[in-house]
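The complex appears here without one of its protein chains, the remainder shown in place.
Now for chain A:
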Amino acid sequence: MIDNTWTERTAGARLECEVNGRPVSLDVAPSARLLTVLREELGLTGTKRSCEIGRCGACMVMVDGKPINSCLTMAYQVSGSRITTIEGLASEAELHPVQQCFLEEGGYQCGYCTPGMIVSVTAMLEHNPNPTMEEIEEAMSGNLCRCTGYGGILRSIARAIETGGQSNDCR
């Protein structure tokens, strides 16, 4: 009998998961990271590559509702999971309220950190709709922004909290 284990390993495994509400089935190398799969296999370039060591948060996505750095996540680790990227937040008709708050308050400049930032804020508010400043610090310290000095981001977060995060007020 021929042992195919090694061949199978190097050829990669089938990744089955859900990305932005759609089922995904892909052959991926065992060494593939979620960031690479999203950007290069699925063309979801809203998830950004920056430090690749989990420090800057530009690659933040939600896995089963939790914010994670996709640069530190191996693709096989999300097998069977529900993944939401920045592209999955808005509905056909309208932006997610957090996106709308960022848009109106000017919580971005170059915009490169913005997808990860919005994903982190959304995940934070889904678990804790009314965070204290300490909780905001805790939840958002893994997302770096080099342009805004966080002023516009803090105002966007404040607005999102004020409008309930999920309500229509910020639309």
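Here, a contact is a pair of C-beta atoms (placed from the backbone, for glycine too) under 8 Å apart; a residue touches a chain by one contact, two chains touch by 3 or more; residues count from 1.
Here is the rule we go by: contacts and distances are computed from a predicted model.
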item: Per UniProt, the name of the complex member that is left out, chosen from "AzlD domain-containing protein", "Xanthine dehydrogenase subunit D", "Peptide/nickel transport system permease protein" or "Membrane-bound O-acyltransferase family protein"; value: "Xanthine dehydrogenase subunit D"
item: Options A:68, A:140 or A:160, residue touching the unrepresented chain; value: A:140
item: Where the unshown chain meets chain A, residue by residue; value: 39-40, 44-53, 55-56, 58, 85-87, 89-90, 95, 99-100, 102-106, 108-115, 118, 133, 136-137, 140-141, 143-155
